[in-house]
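This is the structure, below, for whatever I ask next.
With one protein chain removed, the remaining protein chains of the complex are shown where they sit.
As written, the chain order gives the labels A, B, C and D, with residue 1 at the start of each chain.
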Amino acid sequence: TTTDQTPAEKQQLRIATTTSLYDTKLLDHLTPIFEEKYNAEVLIVSGGTGKAIEYGQRGDVDVLMVHDRAREDAFLADGYGVNRRVFAYNYFVVIGPESDPAGIKGMGPVQAFKTIYAAGESNTPGVTFISRGDASGTHSKEQAIWKAAGFNYSTDIQGNDWYQEAGTGMGATIAMTNEKQAYALSDIGTFLAYKGDVDLVALVDEGDALLNVYCAMQINPEKYPDTNIALAKEWTNFLISDEIQQEIASFGVAEYGQPLFYAAQNDWEKIGVTEAEVKDPVA
Amino acid sequence: MYEIVEGFLEAIRLIVTLDPNVMAIAVRSIIISLTATIIASLFAIPLGAAINFGTFPGRKSLINLIQTLYSLPTVIVGLLIFLLISRVGPFGFMRLLFTPTAMIIAQTVLIIPIMTGLTISALSGVDPVIRDTLRSLGATKLQFLTNVIKEARFAILATVAVGFGRAISEVGAAILVGGNIAAASFASSTRVLTTAISLETSMGNISQSIALGIVLLVIALGVNLAIAAVQHR
Amino acid sequence: MYEIVEGFLEAIRLIVTLDPNVMAIAVRSIIISLTATIIASLFAIPLGAAINFGTFPGRKSLINLIQTLYSLPTVIVGLLIFLLISRVGPFGFMRLLFTPTAMIIAQTVLIIPIMTGLTISALSGVDPVIRDTLRSLGATKLQFLTNVIKEARFAILATVAVGFGRAISEVGAAILVGGNIAAASFASSTRVLTTAISLETSMGNISQSIALGIVLLVIALGVNLAIAAVQHR
Amino acid sequence: MIELENVSKYFGDTRVLDGVTGKVNRGEIFAVIGPSGSGKSTLLRLIDLLDTPTGGTIRVDGTDIHTEHEKSLSVRRMMGMVFQKPAVFNATVAENIAVGLRFRGADKNKIDARIKEALDLVGLGGYGQRRARTLSGGEMQRVALARAMVIEPEILLLDEPTANLDPVSVAMIEDLVVRINRDLGTTIVFSTHDMYQGQRLAHRLGVLMNGVFAQVGTPREVFTLPASREVARFVGIENIVEGVVVSENGTSAVDAGGIRIRARSPFGAGEAICLCIRSEDIRIAPAIRGRRVFDGNILPGTVTSVVPRGPFSKVTVDCGFSLSSILSWKKVDDLNLREGREVVVSFSPESVHVVRRE
Partner (left out) sequence: MIELENVSKYFGDTRVLDGVTGKVNRGEIFAVIGPSGSGKSTLLRLIDLLDTPTGGTIRVDGTDIHTEHEKSLSVRRMMGMVFQKPAVFNATVAENIAVGLRFRGADKNKIDARIKEALDLVGLGGYGQRRARTLSGGEMQRVALARAMVIEPEILLLDEPTANLDPVSVAMIEDLVVRINRDLGTTIVFSTHDMYQGQRLAHRLGVLMNGVFAQVGTPREVFTLPASREVARFVGIENIVEGVVVSENGTSAVDAGGIRIRARSPFGAGEAICLCIRSEDIRIAPAIRGRRVFDGNILPGTVTSVVPRGPFSKVTVDCGFSLSSILSWKKVDDLNLREGREVVVSFSPESVHVVRRE
């Protein structure tokens, strides 16, 4: 980063992002490159998905980066956002104790959830599921899997003795899962960050249901004309540029021995989005 | 801004309808924070008195240290308690983590410094002649302390109010050692008003957060009125 | 438990090497919280004095209300300020959200109640004869206030210590209106010690959190020593 | 200068002042004397605007001080007050004394000069840099006096200003009070429980009892012609004897429990009265048989006690009722007075002051 004597001249770009993305430090890795290239200053605030969206809805930021398809669509439909571009994806993991009392290791995610449910309902000792319970992207994903497994979330799942809502961030949820030697759904980045400190393993890490897609959206300039429209576009385009897609794909390999994200560029079919959403620069 | 109005109306609705979910959280908050305040008072008031009236080397440094601990962030308190009571920690065998008991411990630890410090201030304000009079009437150490505290009851109860305020309004420690759990049973849940507020905020439900904040203030008002009633007796 | 030890060592390393990143955060914390404390003092001390010496209907209720506001959770303060200064809020045009100024405002609002309340306690402890003496010497209202405050300086400065402690240790409001931004330039960043601690904690870096907590306490110690130096003059 | 009109002050149900009326003239030294709890401090506090009367009016130079609020500060700045239990600010002695001057915006040189002067006047020269909180009771009192004095108020209110002082300091302060009054023309109102001090200093005194001024007058009037039995007692008349007037030719005679006493009184026959006789006016002689040439009251009696009092002794004689006399130690030795001795007690009708009994 170049030290800057006259920061007033620099344009500022404000981004709201979800915690799980921010905590991986991917953005910390990317922003200096952007700042240098566009002589800009990037200000990133992170929060729960709901909070990040709230910032976007109120026009307090220029760009929103989240991973919750349903709410993204609502955000776009309500006219708050435009120009969504998908730049990365990875998979959620179902984590749990090595002893795996419900016996889900190697199952598909939907099957695993069904198994946990059955074990929980039959009071199998040591089977507890900890949910984020905070309406985050991860929590949305978890609810979607329960649904896919044939359960009604609010009537079948919530309120069971073996099902606890942590109501906190991912890190705290992992800590709690570790403490209780329970099961939980986690994003891969946070789990890798915690892995060294906890006695938990990823029991299920494959399956379409675990897909986790990250996108960036520009705040609708028609609603908030004084957002930094130009830089917001630059940022979006920057994320889907070839150079940065490679950075994303290699991020974390050095530290964790495996990548935290996959580049979205060439996998648009696999992750169920249009080609335009991963490739077309914003005009 | 309409969220504030909405929050107010929601708060009124929650209180009037005695919303069972919110009531459970509110009651848990009261139990936890009041217990912590009482336990902290039992430590802090005698400790503050001992420091105020003691003459030992390093007394001034100790007071400075205590004042410094006012700045102890709640998250750090939470972390320390967390490390002590987590499964692999020295007190892990007690299985306290993510229980209301753990939250009481954390809040107690959190407010002891400020309560001790304010107790010292309160007692140092007592007229020296009153202190001499108690001594000359043949007070034992304990009688001396209880009577000086009685004499400074106004300021001491203000200290208790500060302690309670800090306990019930903190969130960092509560969430770390409690976990904001919404379990099926009342006793295994650890969701209190502040952690619920923080959750609602992270979900972007601003008016719900404000409503819960108002519920919390109503509780605090009740506790303060009770304290004031004792104060002016 | 080894995290605590590690945290200590890390804290020492950070302080000894004057780690530039941590130093920037620490300096920002000091600037923000000290400014907030000074501004809050300018409001709270005169206000507390006015309430303590005033005789107006509802005085007792007002004191109760102030004590109640001790319990105002920092998140709620953060939310209210957020609603006011967010772009669609009434002061949105000032573009204060996610700036250190916003954090100063939030912390100021947060600590005004407790500082006012403790000022009232401090002043109510002043010997009535001292008050009468000042009046009989022909003090104007302002002279009366400044002199009573001077007389109660020990307790008043303790109040300032409490206010500073609460400001520098709070995180809820700081993160909501500041955003915990680590920007390239010092002035646009809003990361302070508590928000950094909270971030490190959420990433599972417990010893880094503890190290930052210790840095925070070292700062608080410095401020308290400065206050104590004034107090004992 | 100060007019009190029917001033009353209740604390809840307790009536402390219940219609005090009086007037303090410009340049006068006026003493408020009265028993403990009679409301002396309360009255001074009302004059100094530190408390509000329940009823009545206090006027200073014609201003009704408790209703004309816009003048409060200027009225208060006319006055200086020394409290009964003075409190000092937690600062040096010099800073304590400077406060009033600083309030009035005096400049530093003037303040310093005045402080020095005032400290010398109250006998605390060189104490300027001491922490005021470490002073002894008497020293504090003198600091408080210096503090009120340096502002050169038109009215100085002193609430028992010498209660904590030794006689040498008392003499010094009394001297100072007289000089302030004489040299600066300051009107001084002080309360005291020491009636001799009232007498030494005051031009006039008011005796506060049961919420009102039981008597206002010059010291001599109050001391020689107390208005009531209570005042008589309070001003130190030790011999107060109940009786009934029995008309007689010329001077009246009084029947006191069967014993006839001659006295001058304006009261008619049959009235219940009290005789007040100062101890100093009572003579004691050996019980010599035979008639002595004395146109007064001569009563035989028995000595019941002899107690020292200052350089004198107080001898009490039972002659139907008790009468005390003050004699020098030498006289007591000469007459060989001790308990049980028979003596005669005599006093002139002129030395008897008669008040109505209520």
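As a working rule, a residue touches a chain if its C-beta (ideal position, glycine included) is under 8 Å from a C-beta of that chain, and two chains touch if they have at least 3 such contacts.
Here the structure is a predicted model, which is why all the values come from computation and not from measurement.
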| item | value |
| --- | --- |
| Visible contact partners (per top-of-document touch definition) of the missing chain | B, D |
| Among D:25, D:74, D:134 or D:210, residue touching the chain not depicted | D:134 |
| Residue of D:8, D:199 or D:215 in touch with the missing chain, whole complex considered | D:199 |
| Of B:130, B:184 or B:229, the residue in touch with the unshown chain | B:130 |
| Absent-chain interface as seen on subunit D, which is shown | 11, 33-39, 41, 84-85, 134-139, 142, 160, 163-170, 193-196, 199-200, 219-220, 223, 233-234, 236, 278, 280, 307-312, 328 |
| Residues of subunit B (touch criterion as defined above) contacting the omitted chain | 127, 129-130, 132-140, 143, 147, 150-151 |
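Simple rule for what comes next: only the chains that are shown with their structure count from here on.
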| item | value |
| --- | --- |
| Subunit B and subunit D, separation of their C-alpha mean positions in angstrom | 57 |
| Subunit B, residues touching no fewer than two other chains | 176, 201, 206 |
| Multi-chain contact sites of subunit D, meaning residues that touch two or more partners | none |
